[in-house]
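Submitted below is the structure of interest, expressed as structure tokens.
All protein chains but one are shown in place.
Here the chain labels run A and B in written order, and each chain numbers its own residues starting at 1.
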Amino acid sequence: MNKKLLEVKNLVVEYRLGTKIMRALDNISFSIKKGEVLGIAGESGCGKSSLGLAIMRLLPRAGKISQGKILFKERNLLRLSETEMNREIRGREIAMIFQNPLHALNPVFTIETQMVDIMRFNLRYQQLNINKKNISLKDRAIELLKETGLADPEERITDYPFQFSGGMKQRVMIAMAFISNPPLLIADEPTTALDVTIEAEILALIINLVNKYKNSVLYISHDLGVISEISDRVMIIYAGKIVEMADSRSLFDDPRHPYTRALLESLPGTKTHKGRLPTIPGCVPLLDKLPKGCSFHPRCPFVEEICKKNTPEFVELATNHWVACLREGKLGRRIKCFL
Amino acid sequence: MLKYVIKRILWIVPTVLGVLILLFSLTYFLPGDPASVMLGPRATPELIEDLNHRLHLDQPVYTRLGYYILGVLRGDLGESVWSGHKVSSLIVNSLPYTIILAVCSMGLAALVGIFLGVFATIYKESIIDHLVTGISLVGVAVPDFVAACLLLLFFAVHLNLFPVLGAGEAGNIADKIHHLILPVISLAIGWIGYLSRLTRETMLEVLDSDYIRVEKAFGIPAKHIHYKYALKNAVIPIITVIGLGIGKLLGGAVLVEIIFNRPGLGKLVVDAVYARDLPVVQGGILIATLLFVLANLIADISYAYIDPRIQYE
Partner (left out) sequence: MIQENIANSSPKKSNYRKKNSQIKKIAGILRIILHDYRGQIGSAFIIAMVVCAIFSPWVAPFDPYEQDILNRFASPSLTHLLGTDYLGRDILSRIIYGSRVAAMVSFGSVCFSAIIGVIIGVIGGYKEGRKLDYAIILVFDIVRSFPQLILALALVAVIGPSVRNLILALAFTAFPFYGRLARAETLSVKEEDYVKAAKALGATNIQIIFKHIIPNTLSPVIVTGGMDLATMIMYEASLSFLGLGVRPPTASWGIMLRNGLTYIHASPYMIIWPALTIAIAMIGFSLFAESLRIALNPKERKLHE
């Protein structure tokens, strides 16, 4: 049961813009177990979206996986051909829910057509439903839509995407993701583009479904609150590198990396003092102009000379709690986080 | 949708009125007196006066305009000065040749062009893609009548594979088709070039969309995405182009008809121009323009039909 479902080793993802080459992900390594939810947090532009796309091998034209291995059920996904990837992995073993549902559905086809088409080509779906042969594809789609909380699925399935709101479109996408009950679900900021109330609903929906079907999840978000609600383990990414990785409780109780600490401190409600909300000075560096040494050092309140020269290594500080900081262990405990 | 259609049709009324006025005023630009110009060197004062009276040329402007418009609405486009036949019947006899030519050419161009365009996107950056781009460049650059002349030279005269003149024996479909091939190819080449390139560009734009990425993420095979999901989106602007293109095709058809000596509307108008047969010229251009306007209208409406978003507005 503790076998690794997904194992990423030394992944490097680069983007080419004109003549510049930027590393969106620099030597990323981690793994996910069966039934585990791994949350990936980081600011916008830190490369976390590229992770989901890289695993699915759906990077845009300018992007390239230049190094590393992605092992899914012990197969290296990077060695599969495009056809194999399409036929066996995408939508079958690994399904992805995207960030902005607004344009995520083809505007000139009905929901029914799009869902039924996915089912028609999905061998895994067909295998799973072999004993339910008497149910038509359309009915199965309606069932799934019902499960994701879409109102009146029998009527709405013949509608076009532009007749749906953002939240409803996201429910459709989630239904599509669960067509073949994928062992791994990648959620790339699924609630970021939605209203706050809808956000809560969709998040609850995902948590319910995951608990029911026991999928593993790679949940990408910049919202630490959401990450804390859903994740078993959390990974913090800054400027393309992992800076801290730990069990959820351990990370939020005892954040060790200065960046994580600053992030948590900047959340409203973590401290009971009045006055200005603490922010992290400076801004996220552009990926082609990374600072020398530790990428975070220009903004770090604990910076020292060594930070400007050496790159930090990933070190296990406590059980399952990894940090990449040159001054680890020497920083005191911080105030308990109220998340 | 109905509102949209009605609005569109209503706007045509003043436009067509303007077209009629413009055509009518052509006579005013003729240097010299219209009647003598039409009759040419064999004009005598009596003939001129007779023609003036017949064509109401001796009446004030507004009256003449009135006669003209009323006549058009009744379907009466006057009589040919040259042959005396009713202009409307001349046009009705020649129109089918032109329409068949235009429809076949555009149909062929759409089928081949769109297919080549989609093909090029599937095999993007390969030799096939560059080949299609090259073909499209040449196709667009070579004008219809130039292609027609070259095709005529090689296939009809030198290789003797196709007939040089005419539209074929009446009643003999195979012969008619035989006569149709070279003209259709001449007209289609340009549009194949344009449409294949347009399809390729539109398809590439569509393939960059979010929803295509989502479809890929759910494992839908690439060919299926290209030929069904992406194409239907890409086709939308292309249909408009095709509709507008039929009008431009009419212009090209004129020359092709002259070159291959097909008795279509284009040849009718041009021959009338040579013969200074003003009523035929006016009538022919009017019909050609109306067809053009009709083609645009149909294109607009089918655009609204295919894109379901517009329907619900």
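By definition in this document, a residue touches a chain if its C-beta (ideal position, glycine included) is under 8 Å from a C-beta of that chain, and two chains touch if they have at least 3 such contacts.
Quick caveat: nothing in here was measured; it's all calculated off a predicted structure.
Colleague: Considering all chains of the complex, which shown ones does the missing chain contact?
Modeller: Those shown chains that the absent chain touches are B.
Colleague: Out of B:146, B:241 or B:301, which is the one that touches the chain we can't see?
Modeller: Once the missing chain is taken into account, the touching residue is B:146.
Colleague: Can you tell me which of B:68, B:119 or B:292 touches the chain that was removed from the display?
Modeller: B:292
Colleague: Provide the residue numbers of subunit B that touch the chain removed from this figure.
Modeller: Where subunit B meets the chain not shown: residues 11, 14-16, 18-19, 22-23, 26-27, 29-31, 137-138, 140-143, 145-146, 149-150, 152-153, 157-158, 247-248, 250-252, 254-255, 258-259, 269-270, 273-274, 281, 285, 288-289, 292-293.
By definition in this document, only the chains that are shown with their structure count from here on.
Colleague: Measuring from the mean C-alpha position of subunit A to the mean C-alpha position of subunit B, what distance in angstrom results?
Modeller: Distance between chain centres: 54 Å.
Colleague: What does subunit B use to touch subunit A in their complex?
Modeller: Those residues of subunit B that touch subunit A are 209-222, 224, 229, 232-233, 236, 306-309, 312.
Colleague: Within their complex, state which residues of subunit A touch subunit B.
Modeller: Per the touch definition, subunit A meets subunit B at residues 56, 58, 82-83, 86-87, 89-92, 95-96, 98, 100, 102-109, 114, 117-118, 121-122, 160, 162-163, 173, 176-177, 179.
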